[in-house]
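In this view, the complex is presented without one of its protein chains, the others remaining in place.
Here the chain labels run A and B in written order, and each chain numbers its own residues starting at 1.
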Amino acid sequence: MDYSLTEEQRMIKDLASRIARERILPEAARLDEAEEFPWEIMRVLGESDLFGVWIPEEYGGLGGGVFEQCLVMEELSRACAGVATSYAASALGAFPILLFGTEEQKQKYLPDIASGKRLAAFALTEPDAGSDAGNIRTTAVRDGDSYILNGTKQWITNGGEAEVYTVFATVDRDKGVRGITAFIVEKGTPGFEFGKKEKKLGIRSSSTRELAFRDCRIPRENLLDREGKGFIVAMRTLDRTRPGVAAQAVGIAQAALDLAAAYAMERVQFGKPVGEFQAIEHMIADMATQIEAARALTYSVARMIDAGARDFSKESAMAKVFASDVAMKVTVDAVQIFGGYGYMRDYPVEKLMRDAKVTQIYEGTNQIQRSIIGPQVLREAARRKAGQAKGITNS
Amino acid sequence: MGDVWIFAEVSEGRPLDVVYELLGGGRPLADDLGGKLAAILPWGADQAGEASTKEAVVRDLIASGADLVYVVQSRELVLRQEEPHAQAIYELANQYRPDVLLFGATTFGLSLAPRVAAKLGTGLIANCTTLSIDKGSGLLLMTRPAFEENIMATMTCPDRRPQMATVRPRAMKRLTPDPGRLGEVLTVVCDLPSPGARVVEVVKEDQDQAVDITDAKIIVAGGRGIGCKENLEMLEELAHLLGGAVAVSRPVVDAGWAPESRQVGQSGKIVSPKLYIACGISGAVQHTAGMSSSDIIVAINKDPGAPIFDIATYGIVGDVCQIVPALIRELKGRR
Partner (left out) sequence: MHVLVCIKQVPADPSAVKVDRKTNTLIREGIPVVVNPFDLFAIEEALRLRERMSSSGQKGRVSVITMGPPQARSALEEAIAMGADDAVLLSDRAFAGADTLATAYTLSRGIRRIEDSTGAKVDIVICGRQSTDGDTAQVGPELAEMLGIPHLVRVRKVESLTRESIRVERIADGGYDVIESCLPVLLTVEKGINQPRVPSLRGLMRARKAGIPVWGAQELGVEAQQVGLAGSPTRVIRVFSPERQRRAEMLTGSPEAVARLLVDRLMTAM
């Protein structure tokens, strides 16, 4: 399908696709097997300017938006979703600075993130606060010109590898979500340590670690926005990055379809390629259709955000839910089309299935996304009804 | 006059194998043209002391087909230094005007020949696998692969002389040496200017594997279809029984199952053994480019449509893991 990309967008997509093909794909299986963080690839992505596609030019970026970020995510994910996650987590960690940072904070951190010199990370989840992110227990206590952080974060992507962390802590647990506050914490700050690296089902080249804060003193200038605004910082950020997860899902699904379709033409049983059996042919038709629908929705939402829409939580959640569910289904079907070979680790499809799963979990589980979408649809319906009562027509 | 010249590249006082192949390939050309077959033997300062070696080499070249040997002496003709070699050959060719001038397509030959061609202002055909004289025109027909061996081209050099080509090692057959053959020797002492580029050190690198597959007369080769690294042992056993060596295709090297020194094909070694047994190799041109001139090719593959069967002498459709053990048993049984 033709999505009318601008010349610049085409260039971004082509470059990302080329790096994916030439540098990531040949390494993907090895990185997955060794659970090795892809430093060399991160360096290449940095030199190619891809970390900066969504960062404004005044902060060393290329001035694109969420859509450009999605184009990169999709292409990288076709080769290795673990690499794409590491790339995306840096954007997730840096978006709060762009959206809520002071001019000084932006000047200080964004150029290095745009050039890939430093990676960023986003630290919200805790052992007892996953979906219920408002329930975090990491505390921040004001002490003169600094804050002192105490607590533990769990499953933080790029943990240990990143230099710059957006960390969410509460200044007052009694205030609930209104006590949550966001801070920028740099690696190397005394009292900021890393726990064990997790062993995962998929995206195994990405690194996921625990962060521990023990009387970690950070300067007051590292406060993001105001005290108590942290939950909003987190939610606004995730609204903008979820299309990236959707694009990742589309990339994974596309890779699975490409492999499955090629294999279906090659594998001969009962004297003909298995792709000529209608059962397989129809599976492939459904896979392709679902992927295209997911891509179209993802691109539309990204473009809507870049066009300056004010509220897009629902749309962003829709793209993430739909695309990640498609990726899961399509990758399972791809394994099915490969039969026993699909189950073997010598073939690349089982990795896609393992990698796809996380897109239904992180940046808000799909259950939580539906809990964002559903109530809002109902609210809109109620409003429409109220409007009709007042004689206003709405479409 | 229709003389055919070949360049006799020498290493450590001995002509390379390809030199004898050039003599074998050049002989019928010279006969067709009614000219002489001459070898140009550069003899530098480092080898000059060993006059007996030189004479032995000259005798050997004549026995292998040369009518005439030009021994070109200069202290600059040492090591692989292109500039003085090119100058010497240029002067000689200008004086004696051969019709055909051939080089082996070795690393040095491929570097030297174009330098000579540019000096002489003539054409040069690279990496030829077949040479013949066109009966009608008397022109040298030079055939070579291009586009990753996907296409063959037959080329000529109609108007300028000499007609030059580099010839792939193992593409031509050497003649059986005839110690009774007679030939002339002409020694030319050259005064060559010192070159801008000088070899300061020659380093031999251990071929990481003791076996050089290009020397093997029998090769048992494994491809992706052997399934796993362990199955290479079964191929080793078969190769051992046959007195041959094991080679592999590119995917096997990529998978890390075998070192690159064992790789046959476009990006690996070119081999031409008496017997090549291709096990689980589909036969993509990238591979066959390196082995298609083997005398006998046996293909064992599960896929009856595999292109390897198109170039095979004998084909067996089946699982390598069943056929190879059966072959091993059969060979052991016949001992």
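Following the convention adopted for this analysis, contacts are C-beta pairs under 8 Å (C-beta built on N, C-alpha and C of every residue); 3 or more make two chains touch, one makes a residue touch a chain.
Predicted, not measured: the structure shown is a model, and the values here were computed from it.
When the whole complex is considered, the residue among B:V199, B:C228 or B:A255 that touches the unshown chain is B:V199. Mapped onto chain B, the footprint of the missing chain covers residues 11, 79-80, 82-83, 86, 106-108, 110-115, 117-119, 121-127, 141, 145-160, 195-205, 207, 274-275, 285-286, 292, 296, 298-299, 307, 309-318, 322-323, 325-327, 329-331, 334. Residue-level contact of chain A with the missing chain is found at 7-8, 11-12, 15, 18-19, 22-23, 44, 47-50, 53, 62.
Here is the rule we use: only the chains that are shown with their structure count from here on.
We define each chain's centre as the mean of its Cα atoms; on that basis chain A and chain B are separated by 55 Å.
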